[in-house]
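These notes are about the structure you will find just below.
Note that one protein chain of the assembly has been removed; the remaining protein chains are unaltered in position.
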Amino acid sequence: MEKILEVNDLQIDFDTFAGSVKAIRNVNFHLNKGETLAIVGESGSGKSVTVRSIMGLLANNAKVASGSIDFKGRDILKLSNREIEKIRGNDISMIFQDPMTSLDPTMPIGKQVAEPLLIHGNVSKKKAMARAEEVLELVGITNAKNRMKDYPHQFSGGQRQRIVIAIAIVNYPEILIADEPTTALDVTIQAQIIDLMKELQNKIETSIIFITHDLGVVAGIADRVAVMYAGKIIEYGSVDEIFYNPQHPYTWGLLNSMPTLDTDSDRLYAIPGTPPNLLNPPRGDAFAPRNPYAMQIDYQAMPPFFKVSDTHYAATWLLHPDAPKTEPPVAIRKRQEEFRRLVAEGKITQPENDEGGVKDDAE
Amino acid sequence: MADNTSDIKLNADSFKPVAANNVDEQEKISAPSLTFFQDAIRRLRKNKAAVFSFWLLAIIIFISIVSIWWTPSDPNAQHVAYANLPPKIANGNIPGFTGKANVGGNIVDKYAAAKVPKGTYYVLGTDYLGRDLFSRLMKGVALSLLIGLLATLFDLVIGVPYGIISGWKGGKTDTIMQRIIEIISSIPNLVVVILMLLLFTPGLGSIVVAMGITGWITMARLVRAETLTLKTQEYILAAQTLGESPFRIALKHLIPNLSSTIIIQTMFSIPTAIFFEAFLSFIGIGIPAPNASLGTLLSDGQKTFRFLPYQMWYPAAVISIIMIAFNLLADGLRDAFDPKTQE
Partner (left out) sequence: MQNNPQPNERKKLIEVKHLKQYFNAGRRNEVKAIDDISFDIYEGETFGLVGESGSGKSTTGRSIIRLYNPTSGEIKFNGTDISKIKHKDMLQFRREMQMIFQDPYASLNPRMKVKDIIAEGLDIHHLVKTDEERDARVNELLDLVGLSHDHATRYPHEFSGGQRQRIGIARALAVEPRFIIADEPISALDVSIQAQVVNLLRDIQKEQNLTYLFIAHDLSMVKYISDRIAVMHNGRLMELSTANEVYNHPLHPYTKSLLSAVPLPDPFYERNRHRKNYDNSIENDGQIRSLQEIVPGHFVLATEEEVAGYQAAAEEYNLGD
């Protein structure tokens, strides 16, 4: 599988009056061509900062302390502003959370969709408008031809998000970054937008990085999942591996705290406490204080990634060969059983074979 | 990545489970507690221009307070013999304060010519009636600051409650109150003052009344707009559902959250008022003679500007400094209270 983007050892600090906040702490991941990678995490886990650094959209007080982001053989972090502008909206584009604020209320939507074309491509205005119409049709704006001159306020929230997506894909970007694109939408609209994104991915063969905190959405859209906590990726693997065979106690906690249809118990599982303050990140595993499975080593040293399968890695000391055998929570064991059953019935394929046996993440 | 395990010394205890954690411990907040105002002042301190302006204004205000009881000499006492003396300090060694002037191409010691006794000198010279300009300037600045104080008072006593009531009540009340403001603000200030002259003699009284009629309007508008957004905030709704009375909501929730708007707007309305007074006095419908104000000093100085420029330079410099200092401080406060506007 071809890697289209590779983030290596990324470290980003924010200068605040209280000191330097270590927002991203040694993050490594890559994006394969044509896949959807979901980055899951709570607010403050660093998922948005990570993708903003790819777009060169970091806040003024952010400082890249180390690392590289390789895209097409170039390190994005070392590019000048002008070079990044050439990539932004052309090779890599982004969809933001709020469709209300991502559109210019004073500009007709046809013009807004055509704008990236006029900036990046050497096309005539007429051609650009024709393309804009085509793309609006593609994202499901009915009667796009007659609505090109309409203004954003004349569309509903769901339609506006479709227009935002149209702007993002009008240049057929190689990478589409979606930062919580459905969080501000109602469930029915959310389902439509997710379906649309899946459909578009097939049509224009783009790779997607999908940022969200909603595990339900991840299950529906992702091929691979990376779970972030306190500025680090703590587990990554294929979507089936993460949902049916999670290894990190934080992933367990996340999956467990969502009520499912058959949750009838009296209490939901809740991860106790709150995420750590990244002003002084803990020495060991940042999740240790909230982890019911914590061991002494968790307070002393950051766990490295342990291999679960060729595509599945988790950073928890529980996977160390010397660690005592732990039973995951009941709901997680149920998931594992369910997974075995589905595989046995041939309804899903074993993840090891999922990627065609290609070894990535070998480093 | 997976092989950096070797750096860490593992021992038998490493994989011992740790007892359940105290949740309280995790939720401890270690950062020092900063109130909103402390945080704002911290930001203000970083703004050098604002800090400098603050101290400059503090000195000016101190001197003005002193002038209530003491000035170098009586600001209204006339010594026709000592008219139009140039500035002089002590023995006249400092350039610009030598007490000498150019009369018909010759440098003349005006103090000697006027037979001023040794040891008597005027720091900023005297005017055409021989009045001490420094004392008059002190009085003038004090008067300007008094005007500024009154403007603040009107802002707070009329503008703030007017804005809060209009914004909070909404509906018809708001519409009527806003129409009243529009009518008032459509009459030029100057017209109001001239109308006042029909009722009162020119002086502080008519200026104050004119300000009382129009000066608080910007404040009222800003406070209303802010109140409109604040009243939909959920903590205001929470106070309502707890049964808090509107008056107490205004006191406990609205005013503390309006305070930054109020402080900033006050800082902007003070120089406006000072300039308004100076302007009226300059055109002769403000403070009547013989009382000093920055406007009358400028007006007097302007008449002899070609021959005795110092009579206008100093009051002009002082009013400029006061205006700039207030504006810089107001800008600094706005950035400090509302960090969003900084970029």
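The chains carry the letters A and B, assigned in the order they are written, with residues numbered from 1 in each.
Criterion: a contact is a pair of C-beta atoms (placed from the backbone, for glycine too) under 8 Å apart; a residue touches a chain by one contact, two chains touch by 3 or more.
Just so it is clear, the model here is predicted, and its values are computed rather than measured.
Considering the whole complex, the residue from A:I84, A:I119, A:A191 or A:L279 that touches the absent chain is A:A191. Only one of A:R82, A:H153 or A:K347 touches the absent chain when the whole complex is considered: A:K347.
Touching the chain that is not shown, out of A:F71, A:F210, A:F243 or A:F306: A:F243 (per the contact rule at the top). Although one chain is not displayed, its contacts with chain A can still be listed: residues 42-43, 157, 186-192, 194-195, 213-220, 239-240, 243-244, 253-255, 257-261, 263-264, 266-272, 274-275, 338, 342, 347-348. Listed by residue number, the positions of chain B touching the unshown chain are 23-24, 27-29, 31, 33-36, 233-235, 237-244, 248, 252-253, 256-257, 259.
Simple rule for what comes next: only the chains that are shown with their structure count from here on.
Chain A makes touch with chain B in their complex at residues 17-18, 28, 60, 272-274, 277, 279-280, 288-290, 292-301, 304-307, 313, 317, 320, 322-324, 363.
Only residues 1-5, 8, 10, 13-18, 20-21, 23, 25-27, 30-31, 42, 343 of chain B touch chain A when the two sit together in their complex.
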